[in-house]
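A protein chain is absent from this complex, but the other protein chains hold their places.
Order of writing sets the labels: A and B. Residues in every chain begin at 1.
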Amino acid sequence: MMSEIKKIKNLKEFSTSADRFEGANLLCPGCAHSIIVREVLNATNDDLILAASTGCLEVCTAVYPYTSWDASWIHIGFENGSSAVAGAEAMYKALKTKGRLKQPERTPKFVAFGGDGATYDIGFQWISGCFERGHNMMYVCLDNEVYANTGGQRSSSTPIGASATTTPAGSISYGEKKNKKDMMAIMAAHGAPYVAQVSPSKWKDMVAKIQKGFAAEGPVFINAISACTTEWKFAPEDTIAITDLATDSLVFPLYEIINGTELNITYRPKNIVPVRDYLGAQGRFKHLFTKQYEYLIDEWQTRVDLKWEQLQRREEARV
Amino acid sequence: MLEIRWHSRAGQGAVTGAKGLADVVSTTGKHVQAFAFYGSAKRGAAMTAYNRVDDQVIMNHEKFMAPDYVLVIDPALVYVADFTAFEKPDTVYIITTHMSTEELIASQPKLQGKKVYTVDCIKISQETIGKAIPNTPMLGALMKVSGMYEMDFFKENMIRVLKKLPQKIIDANMIAIQRAYDEVK
Partner (left out) sequence: MADTMELRDIEVWDGNMAASHALRQVQVDVVAAYPITPSTPIVENYAGFAANAYVDGEFVMTESEHGAMSCCIGASAAGGRVATATSSQGFALMVETLYSASGMRLPIILNVVNRAIGAPLNVNGDHSDMYMGRDSGWIQLDAYNPQHAYDLNFIAFKVAEDHDVRLPAMVHQDGFMTSHTAQGVHTMTDEQGFNFVGEFKPMNDMLDLDHPVTHGVQTEEDWHFEHKARQQHALMTAVIPKIEAAFDAFEALTGRRYNLVETHQMDDAEMAVICMGTSVETAMEVVNELRANGIKAGVVGIRVFRPWPMEQLAAVLKDVKAIGTLDRSSPHGTMGMLFNEISGSLFNTDTKAVLTNYIYGLGGRDLTKAHLVGIFNDLKANMDAGKPTTPLQQYIGLRGPKLSFF
């Protein structure tokens, strides 16, 4: 059976698809991780072989003797979810060659999930290795811009000015000092067939991208914004609203890069929201709204404007 | 137990020579060992390789050896390496050099009173194989000096050992082995 693109008509049908990721999990109320994972898994009817790096998703979904996963799933450590699924994919190829697959007519998809700590920082080498080798796999980064599982330490995805427990805001510090690492550019530079940034609040855009990713041959990188009610400090019921602010302020623009060269912007907000509104909605940026640090909000806006301009130039130039 | 120590420069093929010899000897039912001292040194560094041959299973894994034969396949090593280390009264030296045996002993007095044979494996390998790879000719010289095996038997087995090389190179090696056998003095 060749895999076919799953037809999705509306949100109701999508959200009530048979779950291979159960609602019975220990994630915080309002956690975006579970929304993203459901959207990825529900985008296909194919079998799935999944991996997770150590992090919120892992510790909250596979606590013995329970599992939230109704698809094969593996976790080894913090840094190697990518390699775990790459190893499984290699075994799939080997058994296919040798005629030992139990269900040879089915073509499972291989997906690894990791947080930004596992992706931007500690697991970066392993991911780079998997992408250079060209495993047929999808890597989904659940990007909440902080080590949330261990209580909010900064990662190289934490943006400037965010207060994290290891870069706290204080009388002489505005929090994180470094700009967020451009993981999309780095992964595209591997020559991956498909690299995309997605938001769970823009579910149609996301499903289209996941399906494109599943259709591609080779390693696919998906960077998903995952608003964190606990560490970003907003009310659990505001997860989708905050996520919309991120995409509509262009702090987290939605685009894809095909074969490392062809960049397409996939979402253009009708009304672009000021970055100030996005920052102001989260406790982690509260200290920026003081006389001492207010200049950083303007810098933020300038940075976001420049990035948006650069993306548009690349899209126009087809590079 | 027959023990052989090779003095070579990394890249000249002493390890391959020692392993090739072990392979040939093994086909006669004898027990063999071939090993070398390694470091992180690159091509050109002085190094040693070793053979042990015995009728019994060889259990000894010490690197220390008092050799019966010392094979020197780089001409300069007789002046810079401790090639007489742990020699026995009857240790036999086969040395690659363009000099005659008398000239060599005159230039390196440590060899006086020793059983010394010379052969120019560098020249032979350059003229036959086209490269300074003096390992296989040295084995030809060893066959002559030691009387270990008949030349036909030895060459037949060396062809098998070298079988992954192009036929042209194998043929050149056979000529090199024969020349060293004939020319060693």
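Criterion: a contact is a pair of C-beta atoms (placed from the backbone, for glycine too) under 8 Å apart; a residue touches a chain by one contact, two chains touch by 3 or more.
Worth saying up front: this structure is predicted, and the values here are computed from it rather than measured.
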TODO: Among B:58, B:81, B:159 or B:175, choose the residue that contacts the chain missing from this document, as touch is defined above.
DONE: B:58
Task: Residue of A:94, A:235 or A:319 touching the missing chain in the full complex - done: A:94
Task: For chain A, residues in touch with the removed chain - done: 47, 49, 51, 58-59, 62-65, 67, 69-77, 79-80, 83-95, 97-98, 100-103, 106, 108, 125-126, 128-129, 132-133
Open item on the list: Just checking the interface: what residues of chain B touch the absent partner chain?
Closed with: 18-19, 22-23, 26, 31-36, 38-40, 58-64
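What we mean here is this: only the chains that are shown with their structure count from here on.
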Open item on the list: Roughly how far is chain A from chain B, centre to centre by C-alpha average, rounded to an integer in Å?
Closed with: 63
